[in-house]
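With one protein chain removed, the remaining protein chains of the complex are shown where they sit.
Chain naming follows the written order as A and B, and within any one chain the residues start at number 1.
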Amino acid sequence: MVPLNYYLLLSGFLFACGVAGFLIKRNIITIFMSIELMLNGVNLSFVAFAAHWHALSGQIFVFFVMVVAAAEAAVGLAIIIAVYRTRETLNVDQVNLLKL
Amino acid sequence: MKIVLTIFILLTAVAYSVWLERKVVGHMQNRWGPTRVGPFGLLQPLADGLKFIFKEDLTPPHVYKPLYIAAPMLAVVFALTSISVIPIGNAITVGKFSTPLQITDVNIGLLVVLGITSLGVYGVALAGWSSNSKYSLLGGLRASAQMVSYEISLGLSLIGVLILSGSLSLREIVLAQQGTYFGFIPRWFFFQGQCFAFFVYLTSAYAETNRIPFDLPEAETELVAGYHTEYSSMKFAMFFMAEYANMITVACLATILFFGGWLGPMFGPAWLQQTVLPVLYFIAKVFVFIFVYIWVRGTLPRFRYDQLMAFGWKYLLPLAIANLVITALIVALRS
Partner (left out) sequence: MLHLSLFLIFGAICITGAINLLVQRHPINSALSLVVVMGSLAVEYLLLGAEFVAAVQVIVYAGAVMVLFVFVIMLLNAGEEEQTSGSRVAILFGIPGMIIGSVLLAWVLVARSGTGEVALGALPGSPRSIARLLFRDFLLPFEVTSVLVLIAIMGAVVLAARPEAVEHTKKEG
């Protein structure tokens, strides 16, 4: 029997790490991975609450989050590849001009 | 206890499937396979194992060491783990102690196997990348792209079986294939209408395990040796073992899902029926599939990479989806 708060604390910690990575890191791909980490933390709290209130729709919503995350990862990585082709760099600090 | 036994049996099976392959391919090419070591060359795997242990295990200086060492271990671990949910026979009851002939019987056994197949891509991709050479990188990229593309048709071809059996647990899928039509044609899913799905599954599985005709990423005349160019002795042996263990897993899955697993005509006293006969039937069927694997390897030329990808996405995927739709329609109209 694990208190629900433990699951929520773990989920919150993962989310906080995701936000920290998003703000601190300078590589586009690592920033993207921090977004995925945030989404995973949110998934955990969805499943924990679904178990707590015996509502299966919490787990259903996790599917939609996963599908949206996968679609966003695909498009985002395609954008990263396109940016790399024109700017030759993966550092967000150097992608700061609209026109090359 | 079961785990130790299973791993031991699996490693022996891997070693002897290497021997079987060399013999069969040799005979197909009108030459003897290994014949010198032991009768019919049966001790050849032992000699190979000793050779791998005594070979110099060099690590090139330009590799990225943590991933270089971890990649073959990952490949082997994932290849050996997927055996854990495969049932070899029905539950054995000795007195009052009943145990199913698999390590665990999870409700989602089929999904576990699919998940571990998905994770197996990492061993190949990381091996190619960490070797820090252009041949390995290209081989690793091609191999991981190929494995990811054919995973989709692999999963889709299995859904027809799921619809017919109604459960994801591998034991229940086998139990749903009991009985016969007209008294002699067994009620295997292959005969219940999934023959199309079987061929899609087999083709996707050949592509997943990187075997001929889809073994461009690791062929000897392309890209030096693909993703395991820079590996020697023990680590190379681990990749080798992982490939053959994957082959055996695919053969086991094919028998369980399409050909009835351990089912077959039962005769004899009750203890024989329960313990020995199912295991014998299972092993015989798996042997047939491994032979087909090796047969195809000795016969077909390999695909070019763009032909391979086009085949997976433009032909196999629509076929798998069509099979799924037709099966679902038939089941829905029947009930």
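By definition in this document, a residue touches a chain if its C-beta (ideal position, glycine included) is under 8 Å from a C-beta of that chain, and two chains touch if they have at least 3 such contacts.
Not measured: the values here are computed from a predicted model.
K.L.:
Tell me which of B:V77, B:V148 or B:A176 is the one touching the absent chain.
P.N.:
Looking across B:V77, B:V148 or B:A176, the contact with the absent chain belongs to B:V148.
K.L.:
For the chain that's not shown, point to the residue among B:V18, B:A75, B:I88 or B:A125 touching it.
P.N.:
Only one of B:V18, B:A75, B:I88 or B:A125 touches the chain omitted from view, namely B:A125.
K.L.:
Counting contacts across the full complex, list the positions on chain A that touch the omitted chain.
P.N.:
Interface with the chain not displayed, on the chain A side: 1-10, 12-14, 16-21, 23-27, 29-30, 32-34, 36-37, 40, 43-44, 47-48, 50-52, 54, 56-57, 59-60, 62-64, 66-75, 77-82, 84-85, 90-91, 93.
K.L.:
What residues on chain B make contact with the chain left out of this view?
P.N.:
Touching the missing chain: residues 67, 106-108, 111-112, 114-115, 117-119, 121-122, 125-126, 128-129, 137, 140-141, 144-145, 148, 151, 155, 168.
We take it that only the chains that are shown with their structure count from here on.
K.L.:
What is the distance in Å between the mean C-alpha positions of chain A and chain B?
P.N.:
It comes to 34 Å between the two C-alpha centres.
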